[in-house]
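Apart from one protein chain that is not included, each protein chain of the complex appears where it belongs.
Going by the order they are written in, the chains are A and B; count residues from 1 in each one.
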Amino acid sequence: MNARRRTARILAFALLAALAGPLIHGVLQLPAPGSADAPAHANVTANYVERGAESGGAENLVTGVLLNFRALDTFGEVIVIFTAWLAAAAVAGAVSETGRRAIPVSPVVDYVIRALGPFIAAFALFVIVNGHVLPGGGFQGGVVLGAMLILLSLVLGPAPVAGAFSARHWAWLRATGVLVFAATAVIGLALTGHLFGLPAEPVLRKSLMIVLELGIGIGGGAVLAGLFFAVSGVQRS
Amino acid sequence: MNILATALGHVDYLVAVALFLIGAWILVTSGNLVKKVIGLNVMETSVFAFIVTTGMIDGGAPPLVVEGMEGPYASPLPHALVLTGIVVAVSITSLALVLILRVKSQFGSIELDEIVPTDEARGDADSDAVGGDDD
Partner (left out) sequence: MIDWPHWLPLLAVLPLVGGVLTPLLFHRLPNAACFWAASIAALTLAVAVALLVRLLASGGFGYAVGGWLPQYGIELRFDEIGALAVAAGFIALLSLVFSRHYVARAVEPDRAPLYYALVLINLGGLNGFLVTGDLFNLFVFMEIFSVSAYALVAMARAPIAALAALKYLLLGALSSLLVLFSVGVVFAMTGTLNIEDAAVLLDASSAMPAGLALAGLATGFAVKAALFPVHFWLPDAHAAAPAPVSAILSALVVKAGVVGLLRTLELFAGGDDLLQPLLTLIVWLGALGALGGALMALVQRDIKRMLAYSTVANIGYIFIGLGLATASAVSGAMVHSVNHAVMKSALFLAAGAIIHRTGLRNIDDLRGLGRRMPITAFGMAVALIALSGVPPAAGFVGKWQIALGALEAGQPWLVAVLVVAGIVVLAFGVRVINALYFRPPARVPVASAIEVPASMWLPVLLLAVASLALGLAGTPMLAFVGPAVQSVYGTIP
């Protein structure tokens, strides 16, 4: 370690030590975590807990918040993850040959992963469509789906997995979340008079929510796989 | 004694602060770009832990209003926020890694000490096609 590096470390330590004081002092004065009378449980939360299941349309209140009360945040989130793929595809350079080859794995691992694939996909689907009653939902299921695609890419090599669809079709798959969300927002406008609104009629609302979750899940999984493909250089745009 | 009790009551927040500082330390002092990204991820995790903790309730149930789940429920709002935050963090991390790959292929290293930007590197490569008509 040269002298410059050491000075930088000492400076950084001093800075962080100076930062630690106010941070600790500050969080100690916050309402204690876990106490039921903290403001975090009073205003908005109390309303969600009391009426959220009916007005939000999901027994899983988190899903209700995500898809209904704070739909614009979730729409933004879907945009961010699509942008991540756009960015990776726009920036990724040519990668050496090694990135494109399958990593040699033992036949046992290979067999197990191929055999597990369909089960992982089924689990992803389960997580997605039960997002309104159980922990889970579009993003969580999408991550499982993406993990399956990446796992298969590791074993088979990214090229065959990426080749399952043409580059254009992959792009449409990745945009599913955004497009379904935008379509739902417009349907909401037609039915409730508010952009991103969901109709109060329970069956219709629930079906719309499941469609939304499916869109988010498929889009999320395809984006995750796309990020992996972009890094391994098989698919750029 | 009183301070100790307060600290004990806020131990979840203190752990988040500790993680935050550890992440910041890695981010600031490490010269390796991948380690910097790891430091950033540790910091992100600490903030997520902090936000989820604000919605926690002692002895509470997850916010699932179904048979067999009795209140008090944890606040669903921080969960939704953190889910969004995680997606954002994934996006940032993936872009950072792609950029690091490009830095590696251009400068041959991901150690900041070994990367020496030359004047040539600063030049706008638009100049590789000079003049000519556009239409």
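Rule of thumb we're sticking to: a contact is a pair of C-beta atoms (placed from the backbone, for glycine too) under 8 Å apart; a residue touches a chain by one contact, two chains touch by 3 or more.
Computed from a predicted structure; not experimentally measured.
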| item | value |
| --- | --- |
| Option from A:M148, A:A171, A:L208 or A:L227 whose C-beta touches the chain left out | A:A171 |
| Touching the absent chain when the full complex is considered, from A:V62, A:L198 or A:I218 | A:L198 |
| Contact partner of the left-out chain, one of B:L14, B:A61 or B:L99 | B:L99 |
| Absent chain, residues of chain B that touch it | 20, 27, 33, 36-37, 40, 43-44, 47, 50-51, 54, 77-78, 81, 84-85, 88, 91-92, 95-96, 99-100, 102-103, 106-107, 115, 117, 120-131, 134-135 |
| Hidden partner chain, residues of chain A it touches | 22-23, 25-27, 29-31, 38-45, 47-48, 68-73, 75-77, 79-80, 82-84, 86-87, 89-91, 167-168, 171-172, 175, 178-179, 182, 185, 188-189, 192-198, 236-237 |
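The rule we apply is simple: only the chains that are shown with their structure count from here on.
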| item | value |
| --- | --- |
| Contacting residues of chain A [partner chain B, same complex] | 5, 8-9, 12-13, 15-16, 19-20, 23-24, 27-28, 30, 32-36, 38, 40-41, 44-45, 48-49, 52-53, 59-62, 64-66, 70, 73-74, 76-77, 80-81, 83-84, 87-88, 91-95, 133-135, 139, 220, 224, 227, 230-231 |
| Complex contact set, residues of chain B against chain A | 6-7, 9-10, 12-14, 16-17, 20-21, 24-25, 28-29, 31, 50, 53-58, 60, 62-66, 71-73, 75-81, 83-84, 87-88, 90-92, 94-95, 97-99, 101-102, 105, 113 |
